[in-house]
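With one protein chain removed, the remaining protein chains of the complex are shown where they sit.
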Amino acid sequence: MRTRSSNGSMPTSPSKERLYERARDWVSPAAIFVVLVVLTIYPLGSLLLQTIFPHLFDPLPSLGLSAGPLVQTFIDSSNLVAVLNSASVGLSASVLAVILGTLTAYGVRRAHGRWLRVVLSTSVWLIFFSPSYVLAEGWILLMQDNGILAQLFHLPNGWSGWFFTRPGLVLVMGLRYFPFVHLAMVPAIGNVGEDLFDAGRLLGASRGRIFQKIALPLLAPAWLAGASIAFAEGFGDFGFAAAITPQTHIPLLSYQIYAALSQAPVNYSAAAGLSLLVVLVTAGALWLQLWWLRRRGAYETLSGRSRIGGYATSRGRPSPATLASLVLAAIALLLPLGATLWVSLFKSLSGGLGLSNLTLANYGEALVAGGGVQPLFRSLEYALVAAVLTALLAVLVGYQLVFRGSAVNRVLNLIVISTIAIPGVVMAAGFVFAWNAVWLIPLHLVLYGTPICLAMAYISGALPYAVRLQMGAMSQISPNLPIAARVLGAGQRTVLSKIILPLVSATAVSIFFLSFTNVVFELPASSLLYPAGSPPLPVAIQAKFNAFEWTQGAALTVMGMLVILGVYGAGSYLAYWIEKRRHAALMPLPAGGSSEPEAVVEDRKPSVARL
Amino acid sequence: MGAELFRSGRFVWVLSFVVIVLILGGCGASAKQGSSSGSGQLVLYSAQGYDSAMAKAFQAKTGIKVKLVDDSTGNLVAKIEAERSNPHWDVAWFDGDSTMQGLDNQGMLLKNVTPGNAKNLTPQIKSMVPADKSYYAVSKTAAAVIGYNTKSVLASQAPKDWTDLLKPRFKNATAMNDPSISGPTYPFVAGILQTMGTTQGKKFFSTLKADGMNVFPTNDNTIKALSSGQVKAAMLQDTALLDAKHSGSPVKLVYPSSGVFALPGCISIDKNAPNKAAAKKFIDFVLSPEGQKVMLNPKNGGGDSYFIPGIKGVKPDPGRPVTGIKWVTVNAKKAAANENQIKQWFHANITQ
Partner (left out) sequence: MNDDGSVQVELKNVGKRFADRTVLEDISLRVRRGQFVALLGPSGCGKTTLLNILAGLIGLGEGAVEFDGAPWSSRGYTLAPERRNVGMVFQDFALWPHMTVFENVAFGLKVKKPPDKQFRTAVSAALEMVRMNGYENHYPHQLSGGQKQRIAIARTLAPRPSLMLMDEPLSNLDSKLREQMRWDLLNIVQEANITTIYVTHDQTEALSMADHLVLLNEGRIEQQGAPSQVYREPATVFAASFLGAANVLHGRVTGRSGKVATVDCLGKKIQAISPASVGEQLALIIRPAEIHVGDSRREVEELGTRLHATVEQRAFQGTNWQYRVAVDADPERVLEVQDSSEYPIGESLRLWMPAGQCRLVTARLKG
């Protein structure tokens, strides 16, 4: 037997290679870990540590250990009630979001003709982009006694009493969060293909059975991707609950946190203890979900070879799903957004709905006299930087978590995602503690008070959504696609840039817009972290609201949304233009490869199912 | 198609380049700002509507650059507390002496501040300045008055005092803010408990709640509910109601006959402020007739400008009622001491 090859091109000794190979295996997980530490773990840890070290950030920091705040958090029965309430609200909202999001995803798939599809998809995206307070505000203007609907239809006081209770809250949340499910579902339905459902139907299976045996396991990953965000959002919600249910107050966990923050002196250890509870519950829910997925082996089922469930192309009457989706989109979007637009045009808030009460003056006043131009541009800059970095980071982190699985990954995943439910103000406070800490002074690393710190907080806030969405997209890519490239000699970097990135680029673009919008309207981090003297747009808007200049605040909000729409339109056009040019250079392709400008809207990620 | 966008690898590079340029731009800007620190700058944390105009006026007068952080009182205090080991602010300015007292109790404020213009203070305002002179009261508003919607309540049926809101005609039609969330509401609740007595005061709120009172998080929501007619009457800060009234909402104010609770605007200096001289200059400016006139212009401060001036010889805005008001001073130290207990009671019995 030959012991050694004479061929010098092969590595001759494992010991020389070993270190390098091992190091290389650790480089990218380590880099991602560092990024997550900087953006999430360190700030969150700085906050949560205060549950046991309440004096860690005192003017004279001490490591005095105290279990008091933690014990207090867990033995206070009102906290238990709050957890249960928050969980039930979050769960109901996510169930509703799943139902609505599935409906609209089918609606888009079934829509006849491009226009209908563009209208539907764009509406869902606009809801996705709309700041929550705009939607909440819109609903109140619409539904309250003497509100717009009451005035239009002469409804008696108290007609909408049901709306301002728990069911109304869940309804508003469901209408707010369903785009998360929709966006995950559209590609999933495409990948699963309707022939699988047809097969079940031909075998005489009832609809219920088809749902249980075919739809549920196949679509579960997409549902859960969307539902988990909806749950975490609903679980950590404060704004909606405070706005919608002032009379029948539902004690929620987020309320307890706000109450701790408005004490004098501010009780950060209590807020941290409650936040820990938030993290635990959210992480628990996510863990359950992952466990369920693993048990069902749901991910594997998506690597099959079902025919692509394409968009409907034949002419004819729109399907019921499409019609219902249109109605839904109109309700979820036009009513609340219309209300904000309307208010931005009011001369006086109580001047009635007549034309005589309308003016454009608010815009001029808000932008020029009110100094809204600079904050607007500032926020655009933050948004651009944060959104690009978030989209890229999401691809990197998603790749690490999906394709390079390890036990550490699961922990990272839970950490990143359970931060969704932590109220923004708490996370922002974590950033203050973390990046204003005294031990950073000698290192010249006190980032708090600089634009970098705010940008980091923006990215940190958008990252959980981004990673979740990106993981949903990546879990539908056959693991063989990157493996094939690896085996052919591509390094991890090449695999990422040449194989994975193009396949998930539509999702990356979605994430870019999501983060962009998030940043333009993100309030808690903006207000706690902005560099003195340089307020971003959300702070400027909030200042208008605080000064009861609602019409100007609404005008600034509308301006922000217009800018987002503009960026969105420009991005879509850019993508359209690039592809058109590319196709002109290639031979003409038969149907299937045609270019559609809404591709940025849709997650049209080509995937295994198309093979 | 997004795929195509990324396929032209150049796109990613162009984007990265743009991002880097923007980041460098941001750093450059902040470095420039940083370099101008020292004697020539002041960081002002303020919740007052007129703070931006005051910052400009002060800068124009003294040449000291003012970097403003404007936010709600709650957020400002949360920020100040979070920064407590390494403060970034020089001057803090917001309504509510019990809240400012809370910061002083933690030893965060510079004591024995003696601005020259302190001599201008009116007697009632002067009585609100603590003995250790760690903060100054500079203005006065009512923590809460009754506002009613003129479209749904006839002037003859308007409430005269707090207890009038218990009448059947206001059933399911009243509102107030949540003291756990809204800054000026706690002094009002504490004031009611102080003047009516704890038992009667609590009974007052419980009865209102049983009659269907709405508890909104902040002024913002309550004012909207009142202006739009969702509720007929609301109890909240007079400046907010005056602003609504003057901007055309069908709202009228009632200063209850049993008295309203004085809510002073308070200003203080960080114990470790690098530039205490500039901070003192700013307080002097706030206490000067020149400064108060800037604050009193509703064009500068919106609703917040409808306050009672803190110094002698300056008249409030004509839109603000001055006479016929019975002022009651809430004991700031006592209110600060009972704060958490009262808020918890309110949350458990009224908010829920």
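In order of appearance the chains are A and B, and numbering begins at 1 in each one.
As a working rule, a residue touches a chain if its C-beta (ideal position, glycine included) is under 8 Å from a C-beta of that chain, and two chains touch if they have at least 3 such contacts.
As the structure is a computational prediction, the values presented were derived from the model and not from experiment.
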| item | value |
| --- | --- |
| Touching the absent chain when the full complex is considered, from A:V119, A:L149, A:I415 or A:L481 | A:L481 |
| Contact with the hidden chain (one of A:L503, A:V520 or A:I564) | A:L503 |
| Residue numbers in subunit A that touch the chain omitted from display | 1-5, 7, 10-14, 17-18, 21, 24, 303, 305, 308, 478, 480-481, 483-491, 494, 498-499, 502-503, 586-587, 589-590, 592-593, 606-608, 610-611 |
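Everything below uses one rule, namely that only the chains that are shown with their structure count from here on.
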| item | value |
| --- | --- |
| Centre-to-centre distance between subunit B and subunit A (centres being mean Cα positions), rounded to whole Å | 33 |
| Residue ranges of subunit B touching subunit A (in the complex, touch as defined) | 1-9, 11-12, 15-16, 18-19, 22-23, 25-27, 29-30, 33, 43-44, 47, 49, 52, 66-72, 74-75, 77-79, 81-86, 88-89, 98-99, 102-103, 105-108, 172, 175, 180-181, 183, 212-217, 219-221, 223-225, 227-230, 240, 243-244, 247-251, 301-304, 336, 339-340, 343, 347-348, 351-352 |
| Parts of subunit A lying in touch with subunit B, wherever the complex brings them together | 57-59, 61, 78, 140-141, 144-147, 158, 242-243, 246-247, 249, 251, 258-259, 261-266, 268, 347-351, 371, 381, 384-385, 388-389, 425, 429, 432-433, 436-438, 441, 446, 448-452, 455, 497, 501-503, 505-509, 527-528, 530-535, 539, 542-543, 545-550, 574-576, 578-579, 582, 595-597, 599-600, 604-606 |
